[in-house]
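One protein chain omitted, others in place.
Chains here go by letter, A and B, matching the order in which they are written, and residues are numbered from 1 within each.
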Amino acid sequence: MQRPARLFTMLLLSLVFVLAACQRAQPTPTPAPAAQPSPTQPAAPAASPTPAAQPTPQAQVTKPTDPIGVLEIKPGEPIVLAWMLTVSGGTAQLGEDSKRGIEIAIDDLGGQLLGHKIELVGEDSGCNPEGGQAAATRLAANPRIVAIVGSSCSSEARVGAPIIDQAGLVMVSPSNTAPDLTDPAKHVNAYLRVAHNDKVQGRVAAEFVVNKLGLKKVATIHDGSLYAEQLANVFAENVKKLGGTVVAQEAVSPDDTDMRPVLTRIATQQPELIYYPIFNPAGSFITIQAKEISGLENVKLMSADGLLEPQTVQNAGQAAVGLYLSGPDLTVLGPKYQEFVQKYQQKYGTKPVAGFHAHAYDATMMIVEAIKKVAVQAPDGTLYIPRKALRDALYETKNFQGLTGNLTCDQYGDCADPKIAVYEVFSTDTANWPDSAIRKIYP
Amino acid sequence: MSLATLRRALFIGLLGGIAVWHLSLVGLIPAFAQRRLIGETLTFSYALLVALFALAAHATGRRYPGALQRVAWGTLSALTAGLLVLALALIVTQVNLRQIFLNATPELTRVLTFGAGVSPAGVLRTILIAAVAGVASGGLGATPAPWGRVSVFAALATLLLGLLRDVLGPILPSGLVSVLYGPAGLSVPGAVVIFVLFFLLFALRWSLSGRAGAERLVAFVPSPARGPLARLVVILLLASVPLWAGLFLSNVADFVGFYILMGLGLNLVLGFAGLLDLGYVAFFAVGAYTMAVLTSPEIGQRFTLDFWVALPIAIVLTVCAGLLVGLPVLRMRGDYLAIATLGFGEIVRLLVLSDWLKPYLGGAQGVTRIARPQIGPLRIDSPQEFYVLVLLSCLLAWFLSIRLRDSRLGRAWFAIREDEFVAQAMGINRVTAKLSAFAIGASFGGLSGALFASLVGSVVPASFSLLVSINVVALLVLGGMGSLPGVVVGALALVGIPELLREFQEYRLLVYGIVLIAMMLFRPAGLLPERIHRRELEEAVEEVREVAPAEIAPGRS
Partner (left out) sequence: MAIATPRSFLSGRRLEASQLIVWTIGAVLLGIVFVGSVLTLRAGHYTAAQWRDFIVFGIAQGSIYALIALGYTMVYGVLRMINFAHGEVFMSGAMTTFFLADYLNRSGFLKAHPWISLIAMLLFSGLVSMTIAVLVERIAYRPLRGAPRLVPLITAVGASFFLKYTFRGLFGSGVRAYPAIPVLQGKLWVFQKTQIAVFVGVAITLLLLVLFLQRTRAGLAIRAVAEDREAAALMGVDVDRAIVTTFAVGGFMAGIAGVLYALVFIQVQFFMGFLPGIKAFTAAVLGGIGNLPGAAVGGLVLGIIESVGPSLFFDGYGIRAAHQLKDVIAFTILVLILIFRPTGILGERLGGEERV
């Protein structure tokens, strides 16, 4: 490029930059760090290093103030809800199923809330920390989002929730179950969940194995993810408490294809049952390969809600018959849930494919309730949603009648009304999932 | 008019049609149909289809000097492509292929027939649009330069602005935005205005090239001051970014910055010294994990350090890693060096992923709560503030690269790149030169990793996969190896643009693959290549083309 042309291009770019810079004399509002000053402060927080300017103050008396910030939705603009779920890869059924729960919830609201249309955006979080990180970063950078339903997998939330917290947003998870996420020392303010805490699931699974099946020697396999590792640990502790022994605790990676070495290692300890609360496809590889290992011909296999989907039976075929699966008990949920299943079937052509669709529905409805509680409508039709107040409203949820039960949130984000069941796979026919392939056997 | 020319025209049309088949069945075309560029009707997919028709026409027509022949043959190609598009739409409607090809849906047929479905109206519409695209392409090609080119660029610029609405919306003055943009893309009058504007701008630019008038403009600035002044202007512009970029753009800018840093580092190893390193992510990982382990309270040491203390430690460790990688590969030649370094990169990733090292490195879940930089009372928290740090690091790396390039060590590297053994015969110590290339190159990667870890606040093993190494190599190749501005261009193209068009995440890597292949086929020297390199590469490729013509026409040549 000759010099004059180069100079010219630079001048052009300078023009664009100057134009942009003149517009943005004031930086965009960025959220203050998590340590909040008292909510009654009327002015912008002092001594904050980030330039947390409020949007241009209007003469309205009704415009609220909020330590994190206030989202302003003008008339005609939509209320933006977001999902952060795993909708691709081996775990796609889990996330897709939850997403459909959200969509049905929005349908039930008529697509409208407080006079504004509801817009649903979302990011695929991939059921791993990197995906969670990437999805959370992208969602955090979108200032129009009110709240997030997500994530699907606990490992995503461990990394993603702090990012969401920093950005001032709030997330309600339909299917995270790892105890760490609501642990007092590790919990972040932005995070709540409507799914059970695995302290419950691990206990129920252990009771099933020791008390109902009468087995004493167990081995566990996790896949390095937060959910699997913690659930396997809770299970192991409870087995020990009930008098059993844990002969081996192993780990695989989610994209391992050859499980033989780890299974053989376990076989040397002669367990009676292997508990592997992981996801597909790794879970199915274990199901398929376990029977081929000498020493494990008669071992019982058990997994958890990560494998509670038709793919588990489809992929492992005959090897999956006899597999036990713990997960949310969807058989005791009452007539409202049955209605939901019908709507699901009508809209998507199949019955629900994973375990957390109803939870996603409840999460959405809970968020909507909270928005209704805290949103301030100005006379000109603008809707103000104060972000910290929204979080507080969610934490104050009490006796919320959801599809999954009676939801009450504690201060660390656990809102669920946990009901866990153990299912058994009795047939490889997944045409009419779940009834054609699995049945509840405990409690 | 001979059978051969007919066959060529049909063949190129066939290729265009196949391209549409591929993009349709892969799902790109149905997905892009959601994005409106101009008004309510011109979606990204339609623009893409028209562009493919026009491209087919251009590829055929450019061989002919005469305007009539050009238009005629070009349109024939475009029509062929159009017929193939229709054929696909027809097949998809008649045969249920959804079990196999997930994207063979009714929506696809609607997009392929430009909204009319498989009906006489749809057929007519598609044929017509293909014909018009063909004629327009031929016509534009036949117009005296530079007007044809100017029109095409102006059109592309308009479409690009429509595409970037979400990005530009928050930046530009809202008055301007409401005039130019509609609800989803450009408004029709806005599009016209932009097109005219760019037309004039590009016309001006092209007529300025080499004209004496521009010389006079430049002459205002005294000659010795021109270079530094230009540099100052650029730096000021770059520094202004935090003032106007929102959260999202700052994040993108930060990530582009990380890749520029890595690119500059790899530039020393690959661009200057010619060492084919496919495991550069290992250095990035070492820097990031060092920062993570030293500053996060999660990993069970009895101390956590401050960011500013951990940063130099991270860089030092990365330099050691560079030496560790460089030592074994001293004697390896090209391909093997590539594979060995690839192996190193993977080994590092697998080690940080493993359960065995979990107590020290966090395992599959990674390490969170990494410290942010703190200067006295100020904590650097937001992406905008981080950007300043990233910018400073990039400028430092740039400065170092230039100094190294003009130093004895740099000359030694160039010599090794050209011919290792001759260089040795001339007295250059191969070992020292290679090791220093690895070490210094690695340090940039380590700096980038440490900053990355701090910005995101957590590190997870999956972020350090082979893909990152390939990314860095690709952006270097795209920009031109050895060329510093090339690194920036490459990073903007391969990291910035995909981040901006985030709704196309699904297809990002597919497009990536296509871009890599296309770049190597058409411009192997890169976009802003070093002069010597470009001559070398293009000569080599040209030679081969002459000796063994890559005829893609059917039949024997």
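Everything below uses one rule, namely that a residue touches a chain if its C-beta (ideal position, glycine included) is under 8 Å from a C-beta of that chain, and two chains touch if they have at least 3 such contacts.
Only a predicted model underlies this, so the values are computations on that prediction, with no experimental measurement involved.
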Residue, one of A:T65, A:Q311, A:T364 or A:T397, that touches the chain absent here: A:Q311
Contact set of chain B toward the excluded chain (per top definition): 22, 25-28, 99-103, 276, 327-336, 338-340, 342-344, 346-347, 350-351, 353-356, 358, 421, 431, 435, 470, 473-474, 477, 481, 506-507, 509-510, 512-517, 519-521, 524, 536-537, 540-541, 543-545, 547-548, 550, 552
Residues belonging to chain A that touch the chain removed from view: 88-90, 92, 250-253, 255-258, 260-262, 264-265, 267-268, 280-281, 284-285, 288, 292-295, 311, 314-318
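The rule is simple: only the chains that are shown with their structure count from here on.
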Where chain A and chain B are represented by their mean Cα positions, the distance between them in whole Å: 33
Residues on chain B engaged by chain A in the complex (per definition of touch): 170-174, 201, 204-205, 208-211, 214-215, 217-218, 230, 233-234, 237, 240, 242-244, 246-248, 251, 353, 355, 363-366, 368-369, 377-379, 381-382, 384-385, 456-458, 460-463, 502, 505
Parts of chain A lying in touch with chain B, wherever the complex brings them together: 1-5, 7-10, 12-14, 17, 19-24, 27-28, 30, 33, 49-50, 124, 128-131, 133, 137-138, 140-143, 155, 158-159, 162-163, 166-167, 223-226, 229, 251, 253-254
